[in-house]
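Apart from one protein chain that is not included, each protein chain of the complex appears where it belongs.
To keep things simple, chains are lettered A and B as they appear, and every chain counts its residues starting from 1.
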Amino acid sequence: MKKIIIGIIVSILVVACIVIICIFAFGNTRPNDTINNPQQQGAKQVDYDLSAMGKSMAYSTVVNVKENPLGYIGKTFKVSGVYKASFYDVTQQYYHYILIIDSTACCQTAIEFVYNGKTYPTDFPSIDANITIEGTFGSYQEEDITYYCIFVTSLTVIN
Amino acid sequence: MVEIMHKLSLYFQFPFVQYAMIVGVLIALCASLLGVILVLKRFSFIGDGLSHVAFGAMAIATVVGLTTDMLITMPITVLCAVLLLRKGKRSKISGDATVAMVSVASMAIGYLLVNIFSTSGNLSGDVCSTLFGSTSILTLTNTEVWVCIVLSALMIAVFIIFYNKIFAVTFDENFARATGTPASLYNLIIAVVVAVVVVLAMNLVGSLLISALIIFPTLSAMRLFKSFKSVVICSAIVSVLCAVIGMLVSIVAGTPVGSTIVVANIAVFGVFWLIDIIRGSR
Partner (left out) sequence: MSQLSCKNLNIGYGSKTIIDNLSFEVESGEYLCIIGHNGTGKSTLMRTILRLQPLNSGSITLDDGVKLNEVGYLPQQTPAQADFPASVWEIVLSGCLNRCGVRPFYNANEKKRANHYIDMLEITPLSKRCYRELSGGQQQRVLLARALCATHKMLLLDEPTASLDPDATQELYRLIKDINQKEGITVIMISHDLTVATQYCDKVLKLGDSPFYGTRTEYIQSMQIEHNDNQGGEVNG
């Protein structure tokens, strides 16, 4: 009996290992080579589609991007979240953010985005609207500080 | 199924997900080894008590403004562990009352301090995250990852090197002491290991659920296996498996990591318990 039980445990372990090895094997291919996702057919492919992820994963990804921004420069993102804006007296400009909340609504983080050629408030949605943005991750300099943000190419309001 | 595999392969591109898996597996392994010692020494509640102390210590670290809270949390938890476990079986104040006292006091003081002094925008979010560990494992900084890996490896090495001594002191402390083994020293080592593992495990499953990570694999293993070595090995395998499955499911389904891992552990315990009952009734 003991041998059977050991056998069961070992086989679960082997199956789990195979699954994990497959995941890593798939994981090494470039995102553009992966199987066509029906939701994305017809849409432009992005490097990181956070809008298709679970909320907690999206939250974690954003936290990690902000933690290690250099590795993500030049990559394209698609993010869903809540639109926020704030006015900074010193530069007399509006700054735009997308707020991502995790699935337990316990933690939240925001990432800045820049929508070139658009003026606030006419071209932007109302504050707290649910939006999806697509763009390229990059940085800019202001007052000797480097800021990381997404340079947005498209912004849609979700209902 | 293909959908899920595709999703997972996408997620695993991220280094932070890969790190989370590695750290998670190591922590689960340490916790299970520790669990065997604590359950058999009848000190299961120590894991819970120390996790509350760690919460209190973390609150102090937040108030003081440290970004790497482990600098304060680790020493305070180790100190408490040593004080609580040092006496082993010879403690004057009844063991469980002391632990309860210290544990509840730390929680209360910690929460009070955080409420009075914290400048964080989302207070209950921070507290909730510390208590339940919803995404902590996925948002570790690089330093934290390395600290976790090094400390886990160290704890596992300590367990292997002192395996025979730990067995003797856990099975029969009086005999070990009587035949000249320095049981107090090994109790001290065990106390330090408990504290370190508890603080590390807070990153994976949060304060409140650490006990589950420590206790369940051992209890599951004890249902089916009869020798100490086989219980240790089974406990380690069960713990790692449940951690992996729990993390994968939580990443894909968006559930909190800690609870998912604990549910996986409960399921395995249920299965093993059933097998034991069926085997017993034959």
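The rule is short, and it goes like this: a residue touches a chain if its C-beta (ideal position, glycine included) is under 8 Å from a C-beta of that chain, and two chains touch if they have at least 3 such contacts.
Keep in mind that what you see is a predicted model, and the values were worked out from it rather than measured.
Interchain touches from the omitted chain, evaluated on the whole complex, reach B. Touching the missing chain, out of B:I22, B:L40, B:V63 or B:L79, is residue B:L40. Contact with the chain not shown here comes from a single listed residue; of B:V78, B:C148, B:V231 or B:A264, that residue is B:V231. Note on the undisplayed chain: of the listed residues B:M5, B:V63, B:I156 or B:M222, the one touching it is B:M222. Those residues of subunit B that touch the chain absent from the view are 40-42, 160-165, 167-168, 171-172, 174-181, 222, 225-231.
Here, only the chains that are shown with their structure count from here on.
Centre-to-centre separation of subunit A and subunit B, using mean CA positions: 31 Å.
Listed in rising order, the residues of subunit A touching subunit B in the complex are 1-2, 5, 9, 12-13, 16, 20, 22-24, 26-27, 29, 31, 34-35, 37, 49, 52-57, 59-61, 63-64, 67-68, 71, 102-104, 106-108. Subunit B meets subunit A in the complex at residues 2, 5-16, 21, 122, 124-126, 128-129, 132, 134-135, 138-139, 141-142, 224-225, 234, 237-238, 241, 244-245, 250-256, 275, 279.
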